[in-house]
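Complex shown without one protein chain; remaining protein chains in place.
So that you can tell them apart, the chains are marked A and B in the order they are listed, and the count of residues begins at 1 in each.
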Amino acid sequence: MKVSMTVNGVAVSHDVEPRTLLVQFLRENLGLTGTHVGCDTSSCGACTLILNGEAVKSCSLLAAQCEGAEVTTIEGLAASDGTLHPIQEGFREKHGLQCGYCTPGMIMSSVQLLQRNPNPSDQEIRHALEGNFCRCTGYDNIVKAVQWAASQS
Amino acid sequence: MIPPTFDYLVPATLPEAIALLHEHGDEAKVLAGGHSLIPAMRLRFAEPSHLIDISHIPGLDYIREEGGFLKIGTMAREVVLEDLPWISERYPLLVDTTKMIADPQVRNLATVGGNLAHGDPANDHPATMLAYRAEIEIIGASGARTVPIDEFFTDFFTTALEHGEILSEIRIPIPPVLSGGCYLKVERKVGDYAAAAVAVQLSLAADGSIEQAGIGLTNVAALPTRAVNAEKALRGQQPSDALFAHVGELAADASSPADDLRGSAEYKLTLIRELTQRALRRSVERAQGRS
Partner (left out) sequence: MGKMIGESIKRVEDHRFITGTGEYTDDIVLPRMTHAYILRSHLAHAKIKSVDTTAAKSADGVVAVFTGEDVAHINGIPTGWQVNFTDGEVMREPKHPLLVKDKALHVGDGVAIVIAESKEQARDAADLIEVDYEELSVVVDASKALEAGAPMVHDELPDNRAFDWQLGDKVAADTGMAKAHHVTKMRIRNQRMIANAIEPRSYIGDYSKARDKYTLYTSSQNPHVIRLLMCAFVLGIPEHKTRVVSKDVGGGFGSKIFHYAEEALVTWASQQIARPVKWTAERSEAFVTDAHGRDHNTIAEMGFDKDGNITALRVHTDANLGAYLSTFAPAIPTYLYGTLLQGQYVTPAIHVTVNGVFTHTTPVDAYRGAGRPEATYLLERLIDTAAAEMGMDPAELRMKNFIPAFDGVEQPGYQTQVALQYDSGDYEATMRKALDVLGYNDLRKEQEEARKQGRYIGIGFSSYIEACGIAPSAVVGSLGARAGLYESANVRVQPTGKVSVHTGSHSHGQGHDTTFAQVAADHLGIALEDIEIIHGDTEQVPFGMGTYGSRSLAVGGSAIVKALDKVKEKGAKVAAHLLEASEQDLEYIDGKWTVKGTDKSIGFGEVALASYVPHNFPEGLEPGIEFNSFYDPANFTYPFGTYIAVVEVDAETGTTEIKRFVAVDDVGNVVNPMIVDGQVHGGLAQGIGQALLEGAVYDESGQLTTGTYLDYAMPRADDLPSFEVDRNVTPCPHNPLGVKGCGEAGAIGSTPAIVNAVVDALRPLGIKDLEMPLTPQKVWAAIHNANA
């Protein structure tokens, strides 16, 4: 079946099987490999992206369900001139990543978190990131990275 | 990781969705938020022949008070409940519950209707809807019918929904003044299913005694469980620690948990005892406007 959506501001359209997951559509049909897959139970959050303004797990959605949707992935987060989003900067400033595999999902969840709560407490950040596993950082520096980004606005 | 093949159908209206369910038989399934169904399909625990996606049907995601009820459309997402100030104010039990479900990304897509229709006794909304004495509206080929929540869960992972029917609306009676509620859950880790959880909704009389009480229990039996005797014991009584301790015992008596990875049966009974008392205290405080 044909699926069309807007990804990072670009209209895209591909013929896919109905069972194609949104994350597969991005990685395999569009070559946008920044969105990662870390599990098969929608637990790890590595595949998190922004769908119509909300952070979602793209491994638990069919591409077909996203017909006509607006999708922002990690590749589309920085400004078109390459200026990084404050959360991207925060992760670098505060060493909020190590192996980088969970990072795109973690960043996209953080984007949503600051949209909903621009001045979160540390505990609110931990709560809001409970859909994302990181096995490297122990989360402490991720909390600091989000706080850094929050302090930029 | 890879679901089996299926046909994907997008009805424009509920009647059309119901017609499709009838047309494609038992192996067709309704897709709402998809956050129970799609993971199950990825692990090939579920292999539906047809997915009928009702998420594009307009007008199913409302949340409004009307005719003495809080009405929640079947496609209302969990996240919306979290974000509405008037819901937080008047339905604290509902918001407590929503916030305990999975994680923010899941709550952005998962629906209250799906949480109930799945029939999983480990899900959180069933106990809460028991405590609220909610009603479920079901639409089928022959029109709509209303099922009291006590008759909705019929067996393990089974509900009153017949094939060809769709859960269309959840109705919570609007609580009177001096009402409060609370959902408390013990989980092994953040975002987990409950080892056990307790939903309490109560209202107080002018003299401070308990006028009405609902207590629902999560994951302590094959079905979501109402603590009937516990509710009775509260009625007409002044709140006290001794009363709550007694009611906690009655709630445990209503439970028949099994040993599993989340805890022994004995442990779960203790949780029910303890969480019931804590939830009652909190609910009374909320009813009295103290928190």
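One rule holds in what follows: a contact is a pair of C-beta atoms (placed from the backbone, for glycine too) under 8 Å apart; a residue touches a chain by one contact, two chains touch by 3 or more.
Worth saying up front: this structure is predicted, and the values here are computed from it rather than measured.
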{"item": "Options A:22, A:50 or A:102, residue touching the unrepresented chain", "value": "A:102"}
{"item": "Chain not shown, touching residues in chain B", "value": "1-2, 4-5, 43, 186, 188-193, 195, 261-264, 266-267, 270-271, 274-275"}
{"item": "Residues in chain A touching the chain absent from view", "value": "17, 19, 27, 31-41, 43-44, 46, 73-75, 77-78, 84, 88, 91-93, 95, 97-104, 107, 122-123, 125-127, 129-130, 132-143"}
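Just so it is clear, only the chains that are shown with their structure count from here on.
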{"item": "Distance between chain centroids, defined by C-alpha means - chain A, chain B (Å)", "value": "29"}
{"item": "Touching residues on chain B, where the partner in the complex is chain A", "value": "1-8, 10, 31, 34-35, 38-39, 41-43, 51, 53, 55-56, 79, 83, 102-106, 108-109, 190-191"}
{"item": "Contact footprint of chain B on chain A as seen in their complex", "value": "1, 17-19, 21, 37, 40-43, 45, 48, 54-57, 59-62, 64-65, 67, 109, 112-113, 116, 128, 130-132"}
